Every structure is written in C-alpha cells, then in structure tokens.
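Note that one protein chain of the assembly has been removed; the remaining protein chains are unaltered in position.
So that you can tell them apart, the chains are marked A and B in the order they are listed, and the count of residues begins at 1 in each.
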Amino acid sequence: MRSLIKFIFFFFIITNSVLAADSSGPKDKVAYELYKELRCLVCQNQSLLESNAPLALDLKKVVMDKIELGQSKSEIKTFLVDRYGEFILLKPKYSIQNFLLWLGPIFFLLIGFFITFAFLKKQSVYKEEPLPLTDEEENSLKKILDNNVS
Amino acid sequence: MKNKLKYFYSYVPLIIFSILVLFFARQLILKEDPSELPSALLDEKFPSITLSRLADYELFSNKNLMDTDNPSLVNIWSSWCVPCKVEHEFLMRMREEHNIIIYGINYKDNKEDALKVLDLNDNPFYAIGVDQDGMQSINLGVYGVPETFIIDRSGNIRYRHVGPILEYDMEKIILPIIIKIKQEKL
Partner (left out) sequence: MIIELGHFLLALALSLSIFQFLLPAVGVKFNSYSMMKSTSIIAYMSFILVLFSFASLVYAYITSDFSVSLVAKNSHSLKPLLYKISGVWGNHEGSLLLWVLILTFYSAAVAILGRRLPLKLLSLVLSCQGLIAAAFISFILFTSNPFVRIFFPNAEGEGFNPILQDFGLAIHPPFLYLGYVGLSVTFSFSIAALLVGKVDTIWVKWVRPWTLIAWVFLTIGIALGSWWAYRELGWGGWWFWDPVENASFMPWLAATALLHSSIVAEKRDTLKAWTILLAIIAFSFCLLGTFIVRSGVLVSVHAFASDPSRGLYILLLLVFFTGGGLALFAKRAPYLKSGSLFKPLSREGALVINNIIFASAAATVLLGTLYPIFIDAINNSKVSVGPPYFEAVFIPLMVPAILLCAFSPMLSWKRAIMDNIIERIIAVFICTLFLASLIIIIYGGSASAFLGLFLAFWLICGTLYEFLIKVGVKSSFKTFTQRALNLPRSAYGMSIAHIGVAVFIIGATVSSAWRIDIEKPIILGEKIIVKDIELTFKGIKKVEGPNWNADRGEFEIIKSSGAKYLLYPERRFYPASEVNTSEPAIMSGIFSDLYVVLGESLQEEDSYAFRIYYSPFISWIWFGIMLMAMGGILSLSDRKHRLGYGLKKV
C-alpha cells in the first residue's frame, strides 16, 4: 500500500514537471503563454489570448514589447500586477496568501490516504482473515470455475 | 478514546460545510459586485507619465500634482466615449460650484475630434494631456473611458472611479472624499 502511494505521488510530480517543462522557449511561445495567463479585464472571464477588446490588444502589445526587450515572464507579470492588481493574473501567484490554493490538492490527497489507512488498520484489528488457498486448492477451484463457464 | 474519535470524524463534513456557509453569507450580505475592482495604486503616488500637448491648452503633467494646496481630479476621457458626454455636466458642476481642480487625459483619440468637443462645450479641465496610444494610461491601471482619479495634496491616488460620474456618484462618493482630504493635516 505504501509503495502504491509512493507510486502515485511520483506520477504527480512527474506530470507537473512535464507540464512545467514546456514553459520556456522562443519568444512567440512565451508570449502565447503569457497571454493565456493574463486576464482580459474588460471581458467576463477570458484571457488576453482569446479577447479582441481594445484594452486586451493594448496589453498584448505591452507584453510583446517587453518580451522583445528581453524581460522575463515574472518581470512582465510584476509590471502588470503593480498597475492592475493581482486580479489580472489568471494563474495565481505562488505567495503565502495563496499557499492553501496551491497546496490544497496534495493536502486533499494526503487526507484521503490517511483516512483510508486508518480505516483499513482498524479493520484488521477486530476481525480475523480466512487463510489463503493452497496451490492444490487453487487448481481445483480453477478447474471447477472453468467447467462452469460455458 | 479511540471509539470517541470515530464519532468525531463523522462531524467533519458538517463543520467544513458550516465554514463554507459563513463565507457565502458574508458575500451575500455585502452585496458587492464581484467585477468591481479597486485601483492597484491606491495610496501610492500618482505614477509619472508623459503626455503630449493638445493645441493651445495648458499641458497636464505630474508637476501639477506636486505640492498643491488642494486635492484634484484626473479624468480620462475621449470624444468617442458616450458616457463621457453624460458625465460632462457633472464635471462642470464640480469645477464651478465646488471649485474642484480637474485635469484631463485625452485617451486614444483624434486631436481634431477632441478639440471639437472642447470647443463646442465648456471646458472643465485646468490642464489637458494627450495619451495617443493609450500606453501611458496603462501605467495608471486604466480599463477604459471614462475613469476618474482623486489625488490628494501629496500627489497620492486616493480613489479611482470607473465609469461616468453622475449625480449620485458626485454627491455620495466624490465630494465626500474631497472634503475628507481637505480636512486632513498635510
């Protein structure tokens, strides 16, 4: 059981790194990603990428100009957050304020496993298990089953 | 002890739910519009921006906001903006009846059209600057037009009003803030 849990967390981390790995690269790609992570403030829940509103087009221009100047994603985001507030970020900052948000999912998984563990442990304390079948018994059982399925 | 714990666990979903309800109740009672956002620059100095001159009108710049005896308004407007036309009457009233200094930033506009508006109607602005491509206004965190900033005597932004200033906004929001600023010691 423990190894199964380790397995699952292993995949969790791998997936995250895979998704994160795609995050650096040529200018167009960086621009594309930034547009996806920034909110169109005059629309009702779209990102800059999807929106054609005037403000969105202006902001996209600002982002593009700054990428050309060589600024990093976080520098550009800080620039915009200073002027428009954190609300412009569709991907919430990794801050102490948001730590519940980002750690929440793993926290839920851990609680789930913890409760299950407790439940399973409790089971084995109060009840007895039947002994496993021996090889002979297994074979005869198999024969009976095979004969019945037809 | 173990037995009692088991009975406690079954209450956890209820407890979590109750906490959620408290948050919901708060939201409902406050009756806030979730899409209304305060300016990110509240209580910060008005950012330094560079505007160009509009014909003969006095050019508005950061210097106007430094070391003044009075609070002022900075109004973002355009000739193509319909609510700006509605707001115009109230800007004039604030200038004439309450002696409030209002500066204007002409946003993404055509200079001729802007001049036409100012010629045909009264001019509420002490000084005007032109932000042709809208990039300077991004430094202010502007969403669109019209928007109005209230600046205090030290040059800090105290409030940002999104949309036109109408009767209600003028009486209940803008004027009280102006009065409050005037009463503060520098």
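The definition used in the following text is that a contact is a pair of C-beta atoms (placed from the backbone, for glycine too) under 8 Å apart; a residue touches a chain by one contact, two chains touch by 3 or more.
Just so it is clear, the structure is predicted and the values come from calculations on it, not from any experiment.
Shown chains touched by the missing chain in the whole complex: A, B.
Considering A:N52, A:S74 or A:N139, the position touching the chain not shown turns out to be A:N52 (whole complex). Contacts to the hidden chain, counted on subunit A, fall at residues 1, 4, 7-8, 11-12, 15-16, 18-19, 21-22, 36-37, 39, 44-47, 49-50, 52, 85-93, 97-98, 100-102, 104-105, 108-109, 112-113, 116, 120, 123-124, 127, 129, 132, 149-150.
For subunit B, the residues touching the chain absent from view are 6-7, 10-11, 13-14, 17-18, 20-21, 23-28, 31, 34-35, 37-38.
Methods note: only the chains that are shown with their structure count from here on.
Mean C-alpha positions place subunit A and subunit B at a centre distance of 37 Å. Within the complex, the subunit A residues that touch subunit B are 41-42, 44, 54-55, 58-59, 61-62, 81-85, 87, 115. Within the complex formed with subunit A, the residues of subunit B that make contact are 9, 35, 37-41, 47, 108, 133-135, 138-141, 143-144.
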